[in-house]
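Up next, chain A:
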Amino acid sequence: MRGRTSIIVLLIVSLLATGATSQFAFNRRQAAIHRPGQLASSDTGAASLAGMNSYALALLLGGLRGPLVMMLWSSSEAQKNEKNLEDFDTKVEWIRLLQPEFDTVHIFQIWNKAYNISVQMASLANKYATILDALDYARKIDRQKPNDINIVEAIGQIYFDKLGNSAEKDYYQQRVRDETQWRPPERSHPGDIGWRRTRLDPILDQKGYLLSELVKPRIDRPSNLPADSEWNNGAEYQYLQPYQPFPYGVSTFAIAYNYYKQAQVLQTVGKQRHIQLSSMVVDSRPALALESWGRDEWTRGRQAELKAFDKNIPAERLDMEMATASLPLNATTDQPELIDAALYSYQLIPRLCHDSIAEFRRHLLSYSTNFWTYMSHIDELQAIADLTQADHDYLAALRATGKEREQLLQSAGHSYAAAVAGYRRIILKYYVDQPILDQILPNDITKETVDKIPAGQLQSLLYQVQRILQARPPGINPHTEDVAEYHSYIDRGNLRLAQITAGH
Partner candidate 1 sequence: MSTSNGEAVQTEHLSKVYKDFWGRDKVRALDDLNLTIHRGEVFGLLGPNGSGKSTTIKLLLGLIFASRGRASVLGQPAGSTRINERIGFLPEESYLYRFLNGEETLRFYGRLFRIPSRDLKKRVPALLDTVGLDEKSRKRKLREYSKGMARRIGLAQALINNPDLILLDEPTTGLDPIGTREMKDLILSLKAQGKTVLLCSHLLADVQDVCDRITILFKGKMQTIGEVRDLLQVKDITQVQTRGLNDSQIQEVRQFMSRLGGQDTTITHPTTTLEDLFVRIVRENTPGSGTPLVPSTGTPGEG
Partner candidate 2 sequence: MSLINDNLGWWIAGAIVVIGLVGFGLRDLLRFSPRRIWAISSVCFAESIRRRVLWITPLAILGVIIVAQLQHPIDEQDAIRQTIKFCLFATGLLVTIVVIILACTNLPKEIDTRVIYTIVTKPTTRLEIILGKVIGFARVSAAILIIMGLFTWGYLHLRAWNMQRYIARQLASGDVGPARKPSLEHYQQSGLLQARQLQDADSYEIFAKLPQPSDPVRWMFSEQNFIVPFKLGLGDIAPPNWQSGQPLPPLMILAHVYTQEAPLTDEQQEQLGGDLLRGLGTDTGGPRLSTTQSTMTAKRPAPKVAVQILDRNGYTLLTPNILDATSLTLHEGQPLQIQIPAEQVMTLINHGRFFVSIAGGAPGWLYGADSNPVILLAPTAQAGQFNQIPPAPDPRNPNRPTPPIFEGRGGTHGQQLRGGPAEHNPVGVYRFHNVPVPASGQVPFEMRVGIERTGNELSTSTDDLTRLSISVRNLKTGVIGQPIAVTPESLRPTYFSLPAGDLGDGNFELILRNHTNGHWVGLQANSVFVVTSHQPFIANLSKSLLILWLMTLLVIIIAILCSTFLSWPIAVVLTIVLLLGRWGVMQLGDSLGSGIGNQIATDFGFSDPSQAKVVSSSVEALTKALTAISHVLPDISRFSATEDVERGVMVPTARLYESGAVAFGFGLPMIVLAYIFLKNKEVAP
């Protein structure tokens, strides 16, 4: 009897020892990945608890782990194909526990849930819940192996591609906005069996600031890191902190940016490599996410403006441009909170645009493959920044009086003019074919130096382009749609400029 007891004690001790050893190895590996610094100790406690199940399972199963995992994989995939999802999640959970070390497995399962499984749901609410389940899965892995570029990037991708850009995006984006805002704590908990996530946890407090535990730094900045170097401080929403507060909820693209940025820093500073994506792709994504965030705010700003002045909201954002363009300077509304919402968006967009431009510039320093494409993004972002800055000042002027109003209108005028010029330059630079450009541009100016043309000459140059195009036999011009889009911004700018002039 005593012999048996000692064997049991020995087993338990060795189980614990294995856990501790693997934790030690894990820490060493993390330290090796983060060559510049070490993980703060507070982080490892959570990681070891999250990982314990896996080690215990693996140890108990011994040699059976392989066959079991194989069986689970084939049966879960078969179930997916048969559209029988009853035990699917449980099986995926077990695969996760049995194969905790394989990032490809996790990337696959995250994608599997967010795409393959969610489309099998009929109602949008359940589709959305399935995507959130994919996010939960990713977060579990993230807790287990924090600062893993593959997982962080995968989280970003769900927010950006699935919640931000899929066919059902209108529904998803609205829900993310709503659910990131503060609400009273729920009475059901993730620990309850039978609990299933149906919505995101709030990340904001009542005033719209990020919850303190989400921005608390967890990793000390290594002393040997250059002062200007980027650094992930381990806070969940480190890169959203500068944009606080968020009185209207957080955009799904904002969250995507947060994770894309983390992944990019893990790549740039932590020297991690993504297992599937090229380093160029990872590096470019923060800029693109910021741009999408800006465009998202743009839509919201326009919607708020339209609603404030009781206009119908068109389905396409492009159709929203002209609906309020002719808003007179004496317009009033009985819904000032909507003006606040629009002002918030219009104030945020220029900032996002400039940050996105900075990100694009940073990216182009290391990767020049898409130079021309990203230059067009930069030019367009600048134009958006000017346009929305002008919209902000114009809208603010409606409520202001006296000198403040004058100043705002003046500034709005400047910005509208800059925006109009910016869009005209974009058309010339990117949407006019080289032979036509050769005909119309002054001798010292090339496509690359269009910026040097004074704003006053731009309009007449575009007229010339138009005349040449009209003289040509009718054909399909690939740029027609884009150019029409820019013209609607130019028209808005010009109409508002006319209002400002008339108001004086």
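A word on the picks: all candidates are chains of the complex that A comes from, given by their letters.
Here is the rule we go by: contacts are C-beta pairs under 8 Å (C-beta built on N, C-alpha and C of every residue); 3 or more make two chains touch, one makes a residue touch a chain; residues count from 1.
These numbers were taken from a predicted model, which means no experiment stands behind them.
Participant: Need the partner of chain A in this complex, chosen from 1 or 2. Which is it?
Facilitator: 2
Participant: Inside the complex, what are the residues of chain A that reach candidate 2?
Facilitator: Of all residues in chain A, those touching candidate 2 are 53, 83-87, 89-90, 92-94, 97, 120-126, 167-171, 173-174, 186-188, 192-196, 198, 315.
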